[in-house]
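Just dropping this structure here.
The complex appears here without one of its protein chains, the remainder shown in place.
Moving on, here comes chain A:
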């Protein structure tokens, strides 16, 4: 493929097999959220919550693998989620979905950037904005300018660092200190973690799976990878990626035990990064910092690349007739702009990551059935399908104060699901009687 061609930026030059496909998906999905939210979950819902968080990611990827197989078969010549939406939806539905994608994209990158900012604050004694400027510049070079090719070149390094850290550090610590002091410490300071019968956690796990699947099914960068995988290997790749991904939050939860067993904690969000102060060996501190930066930078680079592609290919190109050169220039401008925006936003806001995840949970949950409808349906799609997610979202938010956040997320899911089912039945009857 010609390197000047814009398709090179979107897809790179290679088709992915199972192994490299898994590496690419792991580099995308081991994110700041994984590092920061999984400990938060463990502390809020105990060990069941920790296992539930791992299950959430694994099941989301495995379930999406089943859909991805169909996507690859039904749309063999497309490159992005926007291409598919453009083919299947009418203009109003298309623009609505693009807006949703844009909002979720920016939210997702913002969460990663937050993670990076917290880490920078803990590790380096320099102002956050300066550290973030440097960090985002690296992400801009990888995802914004390098495109898929560069992301894939670094994916193996990222995954190697991730596994090196989550394997070596817990093994080293538990061999050196044993499990007993950790158990006694947790029993003393955080006994609630050791209870398994936690009904809240079950609802949390089920809701988290729903949100996780919603997140994956509208993730631009994951869709790009679906189109990069060899058709026969799509489902297997996602299934194995799900299982392998599951091992990482599990290992992180064992790391968290090391941090909290000797006392209380101040800040739940930055808890895992406290590990830096607990590890005695400089090499392991260095490895842990590298792991965190590597995971977050890989996720931001992938998100940045996918969001830029969404803006240039699926928004700007609809209005403007662009040459390859124009597309490249607009790509640099767009990704640069997103990085500057992130720098500003991260300096101003600091919400809880898990809260943010569940705030956008309504959006993710209400999008599942409409997206499945778009992917699985063969004929033209009724214009209400994409908008059913909006109705679901509004319905969910309206019930938050009455039934609580988790149940409201399920309400969002059921409202959009019911609307889609009604449209589906109506379409079947309509087609039947028109014949």
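Here is the rule we use: a contact is a pair of C-beta atoms (placed from the backbone, for glycine too) under 8 Å apart; a residue touches a chain by one contact, two chains touch by 3 or more; residues count from 1.
As a working rule, contacts and distances are computed from a predicted model.
Comparing "Short-chain dehydrogenase", "Histidine kinase", "GTP-binding protein" or "Glycolate oxidase iron-sulfur subunit" against the UniProt entry of the hidden chain yields the protein name "Histidine kinase".
Set against the missing chain, the residues A:136, A:251, A:296 or A:381 yield one that touches it, A:251. Within the full complex, the residue among A:13, A:66 or A:167 touching the omitted chain is A:167. Although one chain is not drawn, the whole complex shows that of A:14, A:66, A:103 or A:194 it is A:194 that touches it. Residue-level contact of chain A with the missing chain is found at 17-19, 22-23, 47, 73, 76, 159, 163, 166-167, 170-171, 174, 179-180, 182-183, 186-187, 191, 194-196, 232, 240, 243-248, 250-251, 253-254, 257.
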